[in-house]
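The complex is shown incomplete by one protein chain, all other protein chains being positioned as in the whole.
Chain IDs A, B and C follow the sequence of writing; residue 1 opens each chain.
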Amino acid sequence: MSQINRIEGGLINRSKKLSFTFNGQSLEGYEGDTLASALLANGHRMVGRSFKYHRPRGIFSAGSEEPNALVQLRTGAYQEPNTRATVTELFHGLEATSQNHRGSLKYDFMAVNDLFSSFLSAGFYYKTFMWPKAFWEKFYEPVIRAAAGLGRLSGQDDPDIYDKGFLHCDVLVVGAGAAGLSAALSAGRAGARVILMDEDFCMGGRLNVETLSVNDQSGSEWATQALAELSAMDNVRLMTRTTAYGAYDHGIVGALERVTDHLISSENKPRQILWRVYTKRTILCAGATERPIAFGNNDRPGVMLAGAVRAYVNRWGALPGKRVAVFTNNDDGWRTATDLAAKGVEITAVIDSRDGQPPVDVPKGAAIVMGGRIVDTKGRHGIRSITLSNGQQIPVDCLAVSGGWSPNVQLTCHQRGRPTWRDDIAAFVPGGELPQGMSVAGAASGNLSLSSVLLNGHDIGNSVVSDLGFTPSKVKASSSEEETTGISAFWHVRESKARAWLDLQNDVTVKDVKLSHQEGFRSVEHLKRYTTLGMATDQGKTANIPALAVMAECTGKSLPETGTTIFRPPYTPVAIGALAGRARGKDFRPSRLSPSHSWAKEQGAIFVEAGMWYRAQWFPRSGETHWRQSVDREVTQTRASVGVCDVTTLGKIDVQGRDAAQFLNKVYANAFAKLPVGKVRYGIMLREDGIMMDDGTSARFAENHFVMTTTTANAVSVFRHMEFCRQCLWPEMDVHLISSTEQYAQFAVAGPNARKLLQKVVDSDHDISNEAFPFMGCGEITVCGGVPTRLFRISFSGELAYEIAVPTRYGDSLVRTLIAAGEEFDVTPYGTEALGVMRIEKGHAAGNELNGQTTARDLGMGRMVSKKKDSIGNTLSEREGLNLENGLSLVGFRPVNRSEELKAGFHFISKGNTANMANDEGWMSSVAFSPNLGHSIGLGFIKRGSERLGEIVIATDPLRGGEMDVEIVSAHFIDPEGERLRA
Amino acid sequence: MIINHPLLGPRDAAEFVYKGDASLINRPNWQADDAAELFHEYLYLRDNPAGQHRELWYHEQGDRSWLIVTRNTLTHEISNVEFARDVALAERPKK
Amino acid sequence: MKYSGFKVIKEALTGHKGWKPVWRTPKPKNEYDVIIVGGGGHGLATAYYLAKEFGITNIAVLEKGWIGSGNVGRNTTIVRSNYLLPGNEPFYEFSMKLWENLEQDFNYNAMVSQRGILNLFHNDAGRDAYARRGNSMMLAGADAVLLDQEGVRKMYPCLDFENARFPIKGGLLQPRGGTVRHDAVAWGYARGADSRGVDIIQNCEVTGMNIENGICTGVETSQGTIKAKKVAVCVAGSSSRVMSMAGMRLPIESHVLQAFVSEGLKPILPGVVTFGAGHFYVSQSDKGGLVFGGDIDGYNTYAQRGNLPVVEDVCEGGMALMPMIGRARLLRMWGGVMDMSMDGSPFIDKTHINGLYFNGGWCYGGFKATPASGWCYAHLLAKDEPHPVATEYRLDRFRRGAMLDEKGVGAQPNLH
Partner (left out) sequence: MPNYTLTARTPLDGFSHDFNGVSVTEVNGRSIVSIATSLGGGEALSKALAKTYKLKIPEPGKSTVSSLDNAVLLGMAQDQTFLVFDDHTEDKPVDVVSKHLKDTAYFTDQSDSYVMLRVSGENSRSVLERICPIDLHPSVFPEGSVSRTIMEHLGTVIVHEKANTFLLMSARSSAKSFLEAVEVSALNIG
């Protein structure tokens, strides 16, 4: 049996059959179907189970407001939970399964919850599950968690790719229904840059589902014509399958385009694109959403929104039922009866909560009950009959319910806007402060008749473009026949004894709202939080207003007095993958590669992430099986002869200007004004709060030209800080900053043979002998026949060392040359590990010591902070708390038992004290194995450390277990007098 | 958010880095008798109004200029954007 | 009314007619011993402990809107005591111990769920810093476990171990950390305080402070003047606004922190995970939603909403850490206004004005601190001296140079 409920007509392409499966059963539909319309056409009414009571649920709406018809789409890594069948475009090979049941959809074991529903009333869990104490986590919670949630993630990486982009326009029109098309036509004709987007795959909105005509054409024909005109304009961009989900500050709108969700495979194109739309004006034409009326057992499959019922019939030729009744409080509900009757569908009854005369001609054979109420329904897996307040039972297989229409005001509230109530249409309309540049047109602004929508869209489009300085075209608005839109508010049937649902997905009933009121949860936010109303995937689009009305009834206040819920982005849920775009895996962040990277790779170097940089950590040689072997060798070889290390990643800043020296004198805590040309000086930079910010060197190449180095980690923040000083603190200074980090490839050449090695590449007209180029000297030279080079005689390793910088294009070549030229000295490349070992041996502070919590004093450099001048951080560094008598100071540590291994993160306790926080005297910040000393060494902070050299303290490490005795020693493990540096 | 740069026009705030209260450009005199207290107030006791706020933004991914943006902290509406350097220079004589 | 299994069953069988309001709606009296300004988690906890532990019950809690409408109702529900500094760790560990007995203490199921919180590290320096921190925690009597990559993989096989830009090297786990049903905390404290005679007054905005020659005698409100011996401000997010009524400037900026919830999903994440190389942390609620967040937007604001760049940044972190969440949909996002202090740590202190007390500056660590904050604030109000675990939370610590800067970023509130 195929498509038993398919009738003629509609906007589907019957020449294109599509087969799909639901719960494994293969079915057929047509191109142009949604999963929901295809399921209805195939006679499927029950498609899922509710969240709490596991009640059978069917298709309720025909749009993105759907609370019930959520399915698991696709399979394996592609499986996509909680997908609304009503907006899922049918494609060939689609696989869908129903959610949230154990056992089959039809026979769900969890349905027992429904029998115990009276125990599961709103907020029941706050009052119980507390005894015995341990049982919450051990028993109750696991059970609740297992039952919670609807769909399932695969647990596998999302195999699709996503992209993002930026759009710019004068006018963004959100929604391509009658209002949106009219507005876009006005704006487009006037010549503005227009973007028109709609969440549907077929633009036209309600024009595609109503039988009303426009300009004597059918609505859908008129829409097609309007779209043809718009797509012919090159100043207009049409975007289908695109949802504007959020309105952000200053007119920025977030939109999600579903590029391949209607295809069986994405074929390496992005599945979805997240667009940030920068628009001068936004015209919101999001239409309106129909709401239900609450009455006993109003949640059964077959109970649907009236507008949805006729949408399925008119747009998709899919029949939700063969014997249809209508329950309405407004004229629009009747349209469903007449439309269906016109298609020959049996209308068994029209129940109107209002007294008086039927607003339209009555379909033949239908029982008309004015002032009527439905109190209950029957039918286990789908509605079989309705019961009226007078006891009359009417057999139906579909009930179309209309409680009136709520304008889709969501985007107008994403900032400060709060909707205002209109009694005449019993609905909230946009009010208060709209997001910058936003206007609202059509049903979204409360115009509920097609004729008014067309005119309103047209006019607002024109007024917006004239605001922007365009001349509106003279073309008149399109028109349509008048229709009646009368309504009198009616929210729920008091006479109903049975449970009456408000939030269908989260199973919130009228009783729950009343209980919430009874227990004092009366503000809207308390109501939502206590009952979970509106917290489901449909965000209460159909539930919030009726629930609010019930609460208003309890409090005896008017509905607007009771309040409205605050709408926040997103309008409909957005895949997290789309919000992340390309940023995942290795592409999470960009990679910065040093000039020697490809050479180091050839050497089999192990790399480590340093911020965005990849740096060589060590260079294993054949036969070396443990990293320590390689690192120890690199250190030993460097100290014995010579080593080469890529230090390009250090920040480099060229500082130029008449006041450059004075400027550095203010940003550094130590003196710089009198640094001679051709000299380098180590400098410490404080934050204004007196804490160490960064350290590095500055070299004076000319009277007005310094070259500063910063640590790799702080390169960006130091530059930012110095620009702040330059522009905001001392704007009268002539000083200019530019980063030259990228411009130069810089290598440290360290070790007793460093000079000999360099002399082989430095051009002969440059003398780098110790006399001509002493420790802390710098100069501009040339190497390898004229390559411009900056040479610095500085040392981080404690050895005779230089740093040599050439234009980056030569970096790769230079490292190869140095290694080749160094062969006779048995030169070794060394990585960041060996660099770290040597700086610890030398007692130099690095990132672990400059952690943003330590002062110059803590680091033993207190005296460097010159009190003779103003400098950043100088004043506040004098605060008592930063100068405590028993303050921390950086010292060296070695294990009393030399064979023991120190670990960073040790805390220090004085001998005889118990290990607790009160007795905590400091911590170990950096450790290394010193191949030169043959044992583990460390740097660390301990109270009054510098006065305690030789003292034995306990290094405790409860985290990793154990403690050991360590001796406090000088931080300078190697060459404390610095003879090697000056050799 | 969009910051309307005095020279470059509207730019997404994502190009900028935020610092805070614009009073941070008025660094106290280190030689004042009550310098310690002045620096304490300068660094730690900043304006934090619910309403108009003059604040520093750095156009790091643009022209590297420091700007003083006047922005309402309730609505995020921006009413004025100036170069911090111009403001700093203009305020110099007052000191 | 005591909640019990029996009571729940009885009510279920009798149509739930017997449930009373969880708190009364009294009119304000002319005078109280203590007025607590702010009906959020901390304010209600303060009232509860003042009444229960310190025997002071003549208290009013004044709330501008509805109780719990502040950050206790808009956070990511995480509780932990994994701090580094001696001025902080004992306080948060005290809070953790109070969480562990909270439900039995106030007879309300706030669903305290100690599913563990895991902070990942991605390099040696990160490991060293966590080793130092983990040792601090244990020296303060808290629990901590240092995991290597394999240890992390065993707990969370669905993280990206194969192709990460910043590979996971391990993590610092606090098994006793976890999550709590945030709204229920406010309601539980409100119920407990109300039943001990505390007046909880909603829709009562404080519009002024009555201060006569250095003494605070009460407040002006939208419901009239109310006198008090002691006025205890507890309005994190609005601290600067309210304290300016007393002419005080604070070392605080207001910033918005966004938080996010996905659609309901069957259980896939056992505990709380914090990414170390991006701004992202996540847990899964009992209802199945992935609850996650990241960094603050970074500019002063009093608007409870954020902007798109941070949303993207957080989701980028999420996809980098666990690419399996790509097809899960973000359902709701919201913003809470934070008191970002100048060193990232809070204040529980007297002010220079007699009878005026201040509690604030919680940055985005306020929720986990709720019980200890309430207890210690109550202690200060009752005894006029700080609780032993809250001695460092003084307003003058910046003048003294005694900052409590866990992150080491200095006087830059948006970096804490």
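Simple rule for what comes next: contacts are C-beta pairs under 8 Å (C-beta built on N, C-alpha and C of every residue); 3 or more make two chains touch, one makes a residue touch a chain.
Computed from a predicted model, the values in this text were never measured in an experiment.
The shown chains contacted by the absent chain are A, B, with contact judged over the whole complex. Among A:138, A:168 or A:380, only A:168 touches the chain that is left out of the view. Looking at A:394, A:787, A:915 or A:964, the residue that reaches the missing chain in the full complex is A:787. In the complete assembly, the contact with the undisplayed chain comes from A:612, out of A:612, A:864 or A:964. Residue A:592 is the one among A:206, A:499, A:592 or A:755 that touches the chain missing from this view. Looking at chain A, the residues touching the absent chain are 161, 163-168, 193, 268-270, 276, 278, 582-583, 587, 589-594, 612-613, 648, 654, 656-658, 704-705, 732-734, 736, 738-744, 760-764, 783-785, 787-788, 806-814, 817, 820-821. With the whole complex as reference, residues 7-9, 11-12, 14-15, 60-65, 83 of chain B touch the missing chain.
The definition used in the following text is that only the chains that are shown with their structure count from here on.
In whole angstrom, the spacing between the mean C-alpha positions of chain B and chain C is 30. Residues of chain A in contact with two or more other chains: 248-249, 252, 415-416, 688-689, 876, 879. Across the assembly, chain B contributes 1, 12, 19, 40, 43, 75-76 as residues in contact with two or more other chains. By the touch criterion stated above, chain A contacts chain B in their complex at residues 248-252, 278, 415-416, 433, 436, 688-689, 716, 720, 723-724, 727-729, 731-732, 870, 874-876, 878-879.
The touching residues of chain A, counted against chain C in their complex, run 51, 78-82, 118-119, 121, 124-131, 133, 136-137, 141, 144-146, 148-158, 160, 162, 164, 246, 248-249, 252, 254, 274, 276, 414-416, 511, 515, 518-521, 523, 525-526, 529-530, 532, 535-537, 539, 568-570, 573-577, 579-581, 583-589, 591, 608-609, 687-691, 693, 847-848, 851-853, 876, 879-883, 903-907, 915-917, 920, 923-926, 956-960. Across the complex, chain C is touched by residues 1, 12-14, 18-21, 37, 40, 43-46, 48-50, 53, 55, 71, 73-76 of chain B.
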